[in-house]
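I am attaching a structure below and will ask some questions about it afterwards.
Removed from the display is one protein chain of the complex; every other protein chain stays in position.
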Amino acid sequence: MSMATITMTRRTSDAVNTADVRRARRKQNLTGWLFISPIVVGVVAFQFFPILVSIAASLTDWNGISAPKFVGLKNFSEMFTDDPLFLQTFKNTVYFTLASIPLTIGIGLVLALLCARPIRGVAFFRTAYFAPYVTNVVAIGFVWFWFFQPDNGVINGLLSQLGINGPQWLSSSSWAMPAVIMVSVWQGIGYPMIILLAGLQGLPNEFYESAKIDGAAAWQRLRFITLPLLTPHFLFLLITQFISSFQVFGLIYVMTKGGPGHATSVYIYNIYQNAFSYGKVGYASAMAWILFVVIAAVTFLQWKLQKRWVFYT
Amino acid sequence: MQTQLSNLSRRRFLAGLTGLTAAGVLAGCGGNGNAGGGGGKSLTFLNWEQVKGNPLEQAIQAFEKESGTKVTVQPAVTQEYDTKMRTLIAGGSPPDVMRINDDFVRGFSQQGALLDLKPYIDKDKLDTSQFAKETFDFPQQPDGSHTAWVLGYQPRLIFYNVDLFKQAGVPLPPTTWTDEGWTWSDFEEKAKKLTDPAKKQYGALVYLDTGYEQTFTVNHGSQTGIFSKDGTQFTLSDPKESEALQWATDLTCKDKVQPPWSALQQDNIQNQMFAQGKIAMMFATFGTVPYLRQTVKDFTWDVAPPPGEVEQKTESSVIVFCVPKKAKNPDAAWDLLKYLASEEGGKILLQGGAFTPINLKAAAELAPNGKAPAHIGLFAEAAKHLTATNQTKNTIGARELYRPALDNAYNCEKPVADVLQGVKSQVENALKG
């Protein structure tokens, strides 16, 4: 847009030119900010103040009810020296995130590619893959609990037909997390699938036409055209899935309550319990800000690295 | 689509935008017409489970009729109740009467969130001898204030499936509070006979109920149970206490007469299993009765005291409500609480068969009235055999450390004593508050 404006004004004299450019630029700025004004107003009106309060709260001893007491950085130092759950839940969350994101996006991509083909009955399959994503988490927890029963559950039944003696799953300290990851991948796949499906529909045809003329095989087209064109959507998925997988605990909670031991306790649930079960709202705010710093750093890195692999037309 | 509802909302929206005016405040609080009551008394009420269809609803209606006060019952959900409670109190306009987790009473009192009811008790010269004493005194704080109100209590007993006993030819547990033929080893023997692996039928379930830790350690001869009297030490990890929990764990890991831990990781799953005839004896609270009454159709079930050893006591949960300090109608709230604890109110609550009313005269009328369990009276009898977990500054925080640790004993990976020793220092650190 700016390019166009500038080429059009180039013909006139220099003095007018600078003034025009400045005016045009001011207009551009105004237009841009007008377009984003609703969301800016929203964030300022509904989030800034509460966020400021929570920053302040992280420096206090506060239970949400009586007056907060300023304690400086005590909450932060306590986390690293005095709270065995801080590190453990943090590690669990990293484990959960690193395992579930590639699986969700990877399988989501496969399903999106399968569902993008115009074959008979594709609408049914698409809906089937999406269905778990829309189902109530409590119901899902219950259903899978029953599937994971060690003695007469469906999973171990299938395994025993393959001659494998299945583990205790949800009550085993080493298998509970894989089980939880499996269910959350199963449940969450609808999201990347739909995003990628939408991305696939938006791809311009020209590339494929010329590739076909060049005689590129199907997988080559996938590798050299489809996947590169989808990279903006992959970036979106990586960043948003990373942010949200650090904040999800509903499904985990209904399946294991964080157990056995603290094998599946996640960081966000720890924050939640500190704030609302133990009444340590100040401490919980401090934990939330540590989380913020970590995710923000990773997000920033992803953003900076996008130049290396994200392809915009 | 113009409905009355959306008109109402729009008006509130405008009011909300003008914000600072009285109209804004009015619209904000004007929930269910209690603003336009025409001078009549009113109050709001929040429970953590549905009130509708529950004797609590009838009792509230009876109160409304008698006092002319309008009670607005807010929608109640068990999930996220703790979050809702703290947020409402922090927000400064909580309901007038709200259910409170018994573990929270001390903490919220110290934070000054709850109204002291002592002045009301004194002013009305309420005769407190009509209540079950220990339970009534539960909300009494070290400074003498009385910051919550107990409506009743839910003792824990052994629920058993009479049909399974008869099929296996096993003599039934006692029907009175005695340990004759009902010791731990008798219990274990019966459990073995009642177990049938082929049918996935288990003889007993003890270790799932949250009151079992206190009950079984005390019955095994522990002086204090989970925490020391002053609430600073974690006595559950002492040898005698660990031994008691190990006994219960061995029902699974050695005797295989109890459902494995992995089969129990869903809320209320034990009630399902009992209702399906998969468990012969189950240690559970009075609160289980309504579900079983509604669900069990094809066998007889009953209740018995917990098996005895050194002692034969049981722990009970208390049904506690509170009046937040910032409640708008504290007087009306007090009247309701007083009514619910009265003989008249207690007799209505009794019908639910979910807890023993705190009022002794009402509790005395606890009777089966043709419904299971036939020996429901034992829930009143239990008042004479209670043990209670000593209160601490941070019971919930401590529990969140030692209970998950016990998972590793319950799933037969480690001995109880080891895991409890392992968390002892952490737990005692948490007990500092």
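Each chain carries a letter (A and B) given by its place in the written order, and its residues are counted from 1.
Keep this in mind: a contact is a pair of C-beta atoms (placed from the backbone, for glycine too) under 8 Å apart; a residue touches a chain by one contact, two chains touch by 3 or more.
Simple rule for what comes next: contacts and distances are computed from a predicted model.
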Listed names "Aldehyde oxidase", "K+/H+ antiporter subunit F", "NADH-quinone oxidoreductase subunit I" or "Carbohydrate ABC transporter membrane protein 2 (CUT1 family)", matching UniProt entry of the absent chain: "Carbohydrate ABC transporter membrane protein 2 (CUT1 family)"
Residue among A:126, A:262 or A:280 that touches the chain left out of view: A:126
From A:38, A:72, A:163 or A:215, residue that would touch the chain that is not displayed: A:38
Missing-partner contacts on subunit A, residue numbers: 1-2, 4, 28-33, 35-36, 38-43, 45-47, 49-51, 53-54, 57, 64, 111, 113-114, 116-119, 122-140, 142-144, 146-147, 149, 151-154, 157, 186, 191, 194-195, 197-205, 207-209, 211-212, 218, 221-222, 225-226, 229, 232-233, 235-236, 239-240, 243, 246-247, 268, 271-272, 275-276, 281, 284-285, 288-289, 291-292, 295-296, 299-300, 303, 312-313
Absent chain, residues of subunit B that touch it: 3, 5-6, 9, 12-13, 15-17, 19, 24-25, 27-32, 44, 46, 48-50, 74-80, 83-84, 86-87, 90-93, 95, 200, 267-269, 271-273, 275-276, 285, 287-288, 290-291, 294-298, 354
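Assume only the chains that are shown with their structure count from here on.
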Subunit A to subunit B touching residues, read off their complex: 63-66, 82, 84-85, 141-142, 145, 148-152, 168-173, 255-262, 265, 272-273, 275-279
Complex contacts: residues of subunit B adjacent to subunit A: 82-83, 86-87, 89-90, 107-108, 111-113, 200, 260-263, 265-266, 269, 394, 396-397, 400-401, 404-405, 407-408, 410-411, 413, 426, 429
